[in-house]
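Have a look at the structure below, then the notes.
The complex is shown incomplete by one protein chain, all other protein chains being positioned as in the whole.
What follows is chain A.
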Amino acid sequence: MAQRRTNGSKLLMTVLCVVAACRAVPVTDLLDRASQRSDRLHSLSTMLTQELDSHFPPIGRVIMPRPAMCHTSSLQTPNDKEQALQVSESDLLSLARSLLRAWVDPLLVLSSSANTLPHPAQNSISNKIQELQEHSKSLGDGLNVLSGKMGPAAQTMSLLPYRGGNDLGQDKISKLINFQFLLSCLRRDSHKIDSFLKVLRCRAARMQPEMC
């Protein structure tokens, strides 16, 4: 009796797997969805930097840390169109995944700081950060699925730990400055992710020029 049950469940699992495989979403479609998410991510991060900039202490611009200090700056990425077009698909995907993964923790920090940010647009900023987190999570999941379909090279990820701590600063000015600095790093990385995924999408969709 018990054996029958395990056999039955095995059969069920097989059937489900077959069904799932038969109905698997094609890679081009997955890439398209991923690109749309990354586009939204980049749009949000751009809007955030602009919004924060609208009421920013001038001194902040002077003493803002340089982007080389971003926690993701150690990752080697292509820096122009030609370089980007020469990177292999798996590497492009791996870069995108590593960058995305690197922002999970900092987004948490940003999110908690946004609640008490001394800025007139604090509410809107806080909402956007939340949306960013959601899109980032769902994009991460999608890219995980994609990487499974693209071979072992795509599965490798670089680790880029965030060491900025949970606190963005004690006083108003340093809070704002560090917040803006993180956002500018995020904007750069979200643009990278978006650009890489769109190059990937275009490359994968050879039959569909409208994807380019």
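Basically, a residue touches a chain if its C-beta (ideal position, glycine included) is under 8 Å from a C-beta of that chain, and two chains touch if they have at least 3 such contacts; residues count from 1.
As a convention for this text, contacts and distances are computed from a predicted model.
K.L.:
Not counting the visible chains, the remaining one has a UniProt entry; which protein name from "Proteasome subunit beta", "U6 snRNA-associated Sm-like protein LSm6", "Large ribosomal subunit protein uL30" or "Prolactin receptor" does it give?
P.N.:
Missing chain, UniProt protein name: "Prolactin receptor".
K.L.:
Across the whole complex, list the residues on chain A that are touched by the chain not included here.
P.N.:
39, 42-43, 46, 66-68, 77, 79-82, 84-85, 187-188, 191-192, 194-195, 198-203, 209, 211-212
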